[in-house]
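Reading through the structure tokens given below for one structure.
Of the protein chains in this complex, one is absent; all others appear in place.
Every chain is named by a letter (A, B and C) in the order it is written, and numbering of its residues begins at 1.
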Amino acid sequence: MDEALQHYTDLLGLIETDRDDQGRVYLKAWSEVDKFSVVLREADEPGCDFMAFKVLDEDTLNQLEKDLVTFGVEVEQVPAEELKDCGRRVRFTVPSGHAFELFADKKYTGKWGLSSVNPEAWPRGLRGMKAVRFDHCLFYGPELAAVYDIFVNVLGFDLAEQVLDPQGTRVSQFLTVSMKEHDIAFIHHEEPGKFHHASFHLETWEDVLRAADLITMTDTSIDIGPTRHGLTHGKTIYFFDPSGNRNEVFCGGDYFYPDHKPVTWTTDELGKAIFYHDRTLNERFMAVLT
Amino acid sequence: MDEALQHYTDLLGLIETDRDDQGRVYLKAWSEVDKFSVVLREADEPGCDFMAFKVLDEDTLNQLEKDLVTFGVEVEQVPAEELKDCGRRVRFTVPSGHAFELFADKKYTGKWGLSSVNPEAWPRGLRGMKAVRFDHCLFYGPELAAVYDIFVNVLGFDLAEQVLDPQGTRVSQFLTVSMKEHDIAFIHHEEPGKFHHASFHLETWEDVLRAADLITMTDTSIDIGPTRHGLTHGKTIYFFDPSGNRNEVFCGGDYFYPDHKPVTWTTDELGKAIFYHDRTLNERFMAVLT
Amino acid sequence: MDEALQHYTDLLGLIETDRDDQGRVYLKAWSEVDKFSVVLREADEPGCDFMAFKVLDEDTLNQLEKDLVTFGVEVEQVPAEELKDCGRRVRFTVPSGHAFELFADKKYTGKWGLSSVNPEAWPRGLRGMKAVRFDHCLFYGPELAAVYDIFVNVLGFDLAEQVLDPQGTRVSQFLTVSMKEHDIAFIHHEEPGKFHHASFHLETWEDVLRAADLITMTDTSIDIGPTRHGLTHGKTIYFFDPSGNRNEVFCGGDYFYPDHKPVTWTTDELGKAIFYHDRTLNERFMAVLT
Partner (left out) sequence: MDEALQHYTDLLGLIETDRDDQGRVYLKAWSEVDKFSVVLREADEPGCDFMAFKVLDEDTLNQLEKDLVTFGVEVEQVPAEELKDCGRRVRFTVPSGHAFELFADKKYTGKWGLSSVNPEAWPRGLRGMKAVRFDHCLFYGPELAAVYDIFVNVLGFDLAEQVLDPQGTRVSQFLTVSMKEHDIAFIHHEEPGKFHHASFHLETWEDVLRAADLITMTDTSIDIGPTRHGLTHGKTIYFFDPSGNRNEVFCGGDYFYPDHKPVTWTTDELGKAIFYHDRTLNERFMAVLT
């Protein structure tokens, strides 16, 4: 845990905001107004237990919960305060084998290091990569069409980008409920429940360079980058935490409005879709696709 | 018109997409998916006739129209095709003296110069500042509280940032319906219907420098910048079109989610709120405040 | 002194390397290989006692000393160790009223925070603006032609840039002994011995923005910027230390080789020459010119 914590605080620049009696550590990025966005727990193997989305209010949470049940999704209740300072959570697993949660309330702590009155441009004292906010996750597993139905038709996400194979089957889907090109993304893979990466937002391409330099200076394992994605056109670097979980930090990329038609990439250009400059997949990414 | 057109195409980098028989010229920025976002017409004096917001669909347009009328706002119908390739528009004037429109349909032309399949990162052949998209307008006039009611309580905007005077009166309001810190902003001023600037989005601080260089190279009148705003923390430069309308190009700045509490600036720090580095208002901005 | 020291270390990011029994404080920027490049001493008024140039070796120092004397310049000896860990210095005053020194030896301490074997890209732990190196000074005073003779014809500098008035008189001269567009610059002014600014190098335009933000966050008095100069085309910001001395941090700008013809600016474009974006001089700069 110490090593992981050092990775997420000293290197990524997240801020520890609390711990609980299970030994879990609560972290946030500086621009986030809620108390935490990442929770670390000790485990025998790497992975992501679940990803949670905050909804507008308790009414919305109730409505979405009903909608999920009506759609045939089994939901599980996680009581308030199971995570400190977080309200009740509605948990469900999608057919790709990944667990998600919805919640409406979390303690509002404001941006770290900044006043809410006459705030400075950024807080002094940030460490490492100075991650601005948690941004999205990429998961891989089967049954993307069924996952799409839940996210788009029940939860109200939009399809921003997709990869289609020659038969027109969607083998990757980038879903959004914001102006971001993806709040969550899925890639098709036979084995369920696989976690590809958690991504954090940086402000500039120069920050991506700084991140790359820090990865080297801290002897952190790099995956690929600095480079650009074809999908979303974000500028990115991938690396690994001490447990072997992949992290991304990135900046830029396209924006989304609900009247945008989905951007389509074709599998014959998949190398370019994933790594825009090299235009080929590295071995690690090849493994995701089989 | 020729001079204005050259300003918006050669300098800002907008793309001319059409003209109509009234002599109006239709322009868009490259990343916008609809046919146009800016329409120029010849006039005796500078100014902005109206600002329009696209709504989700025709049902939403009907509902918002009803809501406006119910709230006591007088609405006016502008028929489809009054602007080429644009659906019907619902027009109304708010108590600050500014006209706005809502519409649901406009011809979808996709991003300029990019395919919707396997799109490159950006189109080649862009000119001047390579403006990415139209972003927001800043207006000034009286009755900000009444304007707030219409935008927030009827149209569903959120208050992202505000300036409060020592009595707690809101003398400026930055309103959003997106992740952007402002889709529209107002500053209190006795005279109604004043137009401060139209703002276009650039990708990076280096693009702001390039814009500044191009302003000089084209002998364009500069207002202020490159600098940063305190409000929104955007990185910015202001300049004038040949008619005397103020333009802004900017990048970066904070982001908004509906659970964010409004950021407050106080009038005793107004210099810093507007021009974060100089921390004083220039004469032109002083004139807005009186 | 404490306030000044805090300015140069916490804000500019210089590193304190020593103090002496006169109470002088020795500072360096991280990329400089010698022990110090800036020495602060307490004084009743702001200013710059002298600027020193390091020459190749003791033979060069002897030769230049002879050349100065031959040319009719009075030289003064400053013994080794008058400044700690610095060899003997040859001091002289030029007709503009400014004192300069030459020396050949100073203690080599290497780049701060970096190994000389397999060095990382930059040291961790830098503060504030993270100034990369001391770069140049701008002085103003009379007798520029006589100053030119000493620097160019005796010391071997080249004229990289100049400002000419309508009569062809050089009212400003930018002199270099490197690839830099100026190692020292002079502007004509009736009163002798005036010090305009000491300038430190930053790596990028984003660092200039960061510097501007830090100037605001520390309530430091700003002069002008971020902007670009016409002369040298450097990207710059000017501000004041607590004593009222002007500092510049800048990046970029043109480069020089000895086969370059001097760049000429004309006094009718002086506003643009100094502040490329505003194209007018601010009041403080006007005062320099009279």
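Convention: contacts are C-beta pairs under 8 Å (C-beta built on N, C-alpha and C of every residue); 3 or more make two chains touch, one makes a residue touch a chain.
Note that the structure is a prediction, hence the values are computed from the model and not measured.
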Q: Can you work out which residue in C:153, C:264 or C:280 touches the chain that's missing from view?
A: C:264
Q) Looking at the whole complex, which of C:43, C:56, C:80 or C:146 touches the chain that is not displayed? A) C:56
Q. In the full complex, which of C:180, C:197 or C:246 touches the chain missing from this view?
A. C:180
Q: Specify the residue from the set A:135, A:206, A:241 or A:254 that touches the hidden chain.
A: A:206
**Q.** Of A:42, A:57, A:191 or A:278, the one touching the omitted chain in the full complex
**A.** A:278
Q. In terms of residues, what is the contact footprint of the unshown chain on chain A?
A. 205-206, 209, 212-213, 215-216, 222, 225-228, 235, 237, 272, 276-279
Q. Residue-wise, where is chain C in contact with the chain that is not depicted?
A. 31, 33-34, 54, 56, 108, 110, 116-119, 121-122, 133, 178-180, 203-205, 228, 230, 233, 252, 254-255, 257-261, 263-266, 269, 272-273, 276
Q.
If the hidden chain were put back, which residues of chain B would touch it?
A. 120-122, 124, 204, 206, 213, 216-217
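Just so it is clear, only the chains that are shown with their structure count from here on.
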(Q) Strictly by the touch rule at the top, which chains does chain B share as contacts with chain C? (A) A
Q: Work out per-chain C-alpha centres and flag the one nearest the whole-protein C-alpha centre.
A: B
Q. Once you find the CA centre of chain B and the CA centre of chain C, what distance in Å lies between them?
A. 43
Q.
Roughly how far is chain A from chain B, centre to centre by C-alpha average, rounded to an integer in Å?
A. 31
Q: Specify, in ascending order, the residues of chain C that touch 2 or more different other chains.
A: 206, 213, 216
